[in-house]
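Have a look at the structure below, then the notes.
All protein chains of the complex are present and in place, except for one that has been dropped.
Up next, subunit A:
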Amino acid sequence: MSVTAAEGWVRQAKEQSWLSKLFDWKPFLVVMCLLPALGLLMVFLTYPLGLGIWLAFTDTTIGRSGRWVGIENFEFMIEDPIWWNAVFYSVFYTAVATVGKFGLGLWLALLLNNHLPFKSLLRAIILLPWIVPTVLTAVAFWWIYNPQFSVISYIFIELGLRETNIDFINTAWPARWSLIAANVWRGIPFVAISLLAGLQTISPSLYEAALLDGSSAWQRFRFITFPMLLPILAIVMTFSIIFTFTDFQLVYAITRGGPVNSTHLLATLAFQRGIPGGQLGEGAAIAVSMIPFLVFATLFSYFALARRKWQQGEAND
């Protein structure tokens, strides 16, 4: 009410130019404020998303606009063992890395939630792997996984646990696990710091009450910490799953999908077919094939984990 009264008063002051009046007219101002952000997103996000889906149904190559070929690209994809392998590894990579990241990240968050000296310094150091460009740490991992000069092999041999160098990235399964390890390493800080923020919002009085009731440490974790953490866990996990599933950098930097296509994720396969291979239509089809998985993963993690929040009757803000 006071706002409308104020606007009436503003109009009486006549020293404003027409331009500033125009900018004070709310509909115009709203449009002007939203224009840069929505314009950028429309042109470089919404339109490409549609274009990508359209490209998936054409035989576009680099330098030649394509014809409509219907579902030919998808038919080819379904019969392509390399695509199936990429689907398998994408799901496997996401599942294992997410479990690893959240298990270790939660543990680290619980450790950091104790009363520790140099707490903010510790937090700063722990976030480092997340800050530094992924590709650059991936190069470091590539060197750590080097077949001849791996430092991990060196440690194992010096300790007398192994005779020969560990073969990290030259055969399919070790390469798959090595990439997952690198992904977990990079993901732990983000999970830990986000969950730590969640832990700090839990009221100590809940633990007091539980202590008075004679609860064990495990019971306090199971019935207080974990349920209170679920809403934040749901959001962080949704993000983590989406960005792990569509990961590109780590795999491209360390193995480039090799050995013999065994570590291709859908993103790296789409890149390989689309940009260096020049088959834009086929690459787009592979990229589009990620969408159902993403929608499913998002819905699953959101509904499975965030449901608790609704049941408690809290407002969804």
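Simple rule for what comes next: contacts are C-beta pairs under 8 Å (C-beta built on N, C-alpha and C of every residue); 3 or more make two chains touch, one makes a residue touch a chain; residues count from 1.
Going forward, contacts and distances are computed from a predicted model.
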Q.
Leaving aside the chains you can see, what is the UniProt protein name of the one that's missing? Options: "Phosphocarrier protein HPr", "3-oxoadipate--succinyl-CoA transferase subunit A", "Succinate dehydrogenase iron-sulfur subunit" or "Carbohydrate ABC transporter permease".
A. "Carbohydrate ABC transporter permease"
Q: Kindly state which of the options A:87, A:175, A:188 or A:230 is in contact with the chain not pictured.
A: A:188
Q) Which parts of subunit A are in contact with the chain that was left out? A) 2-3, 5-7, 9-10, 13, 16, 20, 23-24, 26-27, 29-30, 32-34, 36-41, 44-49, 51-52, 55, 60, 104, 107-108, 111-112, 114, 116, 120, 122-129, 131-137, 139-141, 143-144, 146, 149, 151, 154, 185, 188-190, 193-194, 196-198, 201, 204-205, 207-208, 211, 232, 235-236, 238, 242-243, 246-249, 252-253, 266-267, 270-271, 274-275, 280, 283-284, 287-288, 290-291, 294, 298, 317
